[in-house]
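Before I ask anything, let me first share the structure, which is written out below as C-alpha cells.
All protein chains but one are shown in place.
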Amino acid sequence: MREDRVLDLRGIAKSFGSARILEGVELTVGRGERHAIIGPNGAGKSTLFNLISGQFSPTSGSILLNGREIAGRPPHQINRMGLSRSFQITNIYHRLSVFENLRLGVMARHGLRFSLFRRVAALRAVNEESEALLQRIRLEDRRDRPAGDLTYSEQRALEIGMTLATAPEVILLDEPTAGMSQEETHYVIELIREVTKGKTLLVVEHDMNVVFSLCDRISVLVYGELLATGTPEEIRANRAVQEAYLGEEVA
Amino acid sequence: MLEFIIISTLNGVTYGLLLFMVSAGLTLIFGMMGVLNFAHASFYMLGAYIAYSITRTIDFWIGLLVAPLLVGLLGMLVERYLLRRVHRYGHAHELLLTFGLAFIFEELIKLFYGDFPVNYSMPAYLRFPAFSLFGADYPFYRLFIGLVAIGMFVLLYILLSRTRVGLVVRAAERLPSMAEALGHNVPLVFMGVFGVGAALAGLGGAVAGAFFPTNPNMALELGVIVFVVVVVGGLGSIEGSLVASLMIGVFSSFAVGLNWSLARLLDLVGLGDWARELGGLMTLTLSSISGTVPFLLMLIVLLVRPAGLFGERN
Partner (left out) sequence: MARVWQLLLFVLIMAVLIGLPPLLGAGLQNAMTNMLIAALFAMAFNLLMGQGGMLSFGHAAFYGVGAFAVMHLMTAIDRGGLSFPTPLLPLAGAAAGLLVGLVTGWFATLRSGVYFALVTLALAEMLHSLAPHWEGLFGGEAGISSMRMPWGGFIFGQVIEIYYLTLIWVTLSIGLLYAYTRTPFGRLTLALRDNEERVRFMGYDAHATKMIVFAVSATFAGIAGGLLAVSNEQANYELFGTHVSAQVVLHTFVGGSTVFFGPAIGAAIFTLFAYLVSDVSRSWLLYQGVIFVLVMLYAPLGIGGVVMLHLRHWASIPWQRMVGPYAGATAATLLMAIGTVMVVEFLEALFSPHYVAQRRQAETSWPAFERFGASWEPFGILTWGPPLLLLIVGLLILLRLRHRIVALWDEVQETAETAARSGV
C-alpha cells in the first residue's frame, strides 16, 4: 500500500567518476518496519546510506521520504524532514560532555538553531528531554564526562542516542555493532529494539544473528545491485543469495 | 605603446620567473606534507642576505652557490627539529609554528643587518645592457634572473620525472604510508624536500636580491604574493605555480604602468565627469589597484575552484 511506504528508492544509481558503485536499486521500506541491508564489503551499503541521508546526490533515480523527494537535498534538510542516521565510525562531539552531545540534537528538534539570547541552562523542556534520552541509552553515570573519554561501546550507545535526539521518524543505523564483543552486541541490540519501538529502522549489518533476530525484512546488496529483498526466511532460502553471500553453513 | 608592451612583457616574465623560483618550493612542500609554510618567503630573504654577506667578504658567484645551500640546510634543520615535533598537533599547529618562525627570521635579520635596506648588488661586469630597445637599455641582469629560474625548473623537472630519487619523492607525495611500507625512508624524504624547497627560495633571494631592494620587509612583501601564486596555480602543482607566476608577473608589470579607471571607461559613454565627481571606486586607477588584483584573483579561485588551475580536486 502506497501510504505505508515511508522510504521509497527508485532506480537509484551512483557513480564516482568512472567507478559505478550503485546500479538500478529499487527499495521500499514500510512504516514501522525493521529493514536490514546486508552484503559483502564494497557492495555499496554505506554509499546507499550516504545517498539517503543527503551526504551525496544520486547520479540518477529518486528517493522519496513520505512521498516527498529528498534526493540531492542537503543533510540538514533531510534531518528536519524526519530522517536521522548514525555513523559507522563514531561521529560524536568528543570535547563536549555526553549530556551536551545529546542536548544539541534536542535543541535542533526544538528549532533552537540561532538562539543567541537565551541561557541554555534555563531551557527546561530541552534539558528534561535530554535527561530522558540519557536514561534511555543508559549513560546517566557518564553524563558530564567528555564524550571522547568514553569506552568504545559507550560511544556507540551515545552515537545511537544522538541519532535519536532529533526525534526522527526514520532511523538509519550504519553497522551499530561494529567491533563489539558478543556481550556488547547483545546489549546494543536490546537497546536498539527498545528505543526504536514504533519507528522505522534501516540497518546496515554484517552480523547475521543480529539481522535475523532484529529485522522484519532484509535486502541483499552485491556489487552495487540489489540481489533480493524479502523476509529472513525468504532470504535464507534464496539460491542466489546463498551462492553470492551467505555460504552453506547458514542455509 | 609597443615599447611599453615589450618592456612590460619582459619585466613581467622575468619577475614571474622569480616568483616561480620561490613558489615552486612552497607548493612542493604543501603538496607533500600538507603544511603551508609561512616561513617560506623568509628563506628567500635569508638567501639574499647570506649572499650579500658572502659577496662582501668573498665573491658574488660563491655567494650565489653557497647561500642556497646554507638556506637549504637551515630548512632541513627546521623540518627535522621543529616542524616534526609539532606534527602530532595537526596542520593548523604546524602552520602556526612556521608563522612564528617567519616572525623570528625577520627580527634576526633586523638584529644582524639593521632595519633598513642593504646595498646588495651585482658585480660591475654584470651591469651591462642585454640589448637596446627604443633608445633605452634593457639590463642583462633581469634576463639573468629569468635564466636561472628556467635552469632551475628544467633541473627540477628532470630530477622529479627521470631519476629514482624523483620517483621516490613522487611516491611519498601520493601515499606516504605506502612508500614507507615499501622500505623508503619517508621522513628523510620530507626533510629533503623541505630543504630543497628552502634552497630554491634561497637561490631566488640570492639572485634577485642583487637587483631588487634587499631589506627586512622583502619576505613579507613577496610572501603574500607567493601565496597568491600557489593558490591560483594549485596547491601542490609545480606546473601550476609556473603558469600562475607568469600570469601574475605579467599582469603586475602591465598594471603598474596603466592609468585606466572606471571613470575613463565611462568617458566613452560621456559619463566620465559624473564618475569623477563620485570619486572613490570610480577614480581608482589600475596602477593603484595593481597590488589588490592578485588578492582578488586568489579570493575568486579559493571560492570557485580551490584546487586552482592545475591542482588536484581533494
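Quick notes
To keep things simple, chains are lettered A and B as they appear, and every chain counts its residues starting from 1.
Heads up, the rule we're going with is that a residue touches a chain if its C-beta (ideal position, glycine included) is under 8 Å from a C-beta of that chain, and two chains touch if they have at least 3 such contacts.
Note that the coordinates shown come from a computational prediction; the quantities given were computed from them, not determined experimentally.
In the complete assembly, the contact with the undisplayed chain comes from B:Leu111, out of B:Ile5, B:Leu111 or B:Leu182. Only one residue in the set A:Asn79, A:Thr177 or A:Thr196 touches the chain that does not appear here, and it is A:Asn79. Contacts to the hidden chain, counted on chain B, fall at residues 36, 82, 85-86, 89, 91-93, 95-97, 99-101, 103-104, 107-108, 111-114, 220, 224, 227-228, 231, 279-281, 284-285, 288-289, 291-292, 295-296, 298-299, 302-303, 306. Even with one chain removed from view, chain A keeps its contact list with that chain: residues 53, 74-76, 79-80, 84-85, 87, 91-96, 100, 103-105, 107-109, 112-121, 123, 126, 141, 145, 149, 162, 165-166.
Convention: only the chains that are shown with their structure count from here on.
Averaged Cα coordinates give chain A a centre that lies 50 Å from the centre of chain B.
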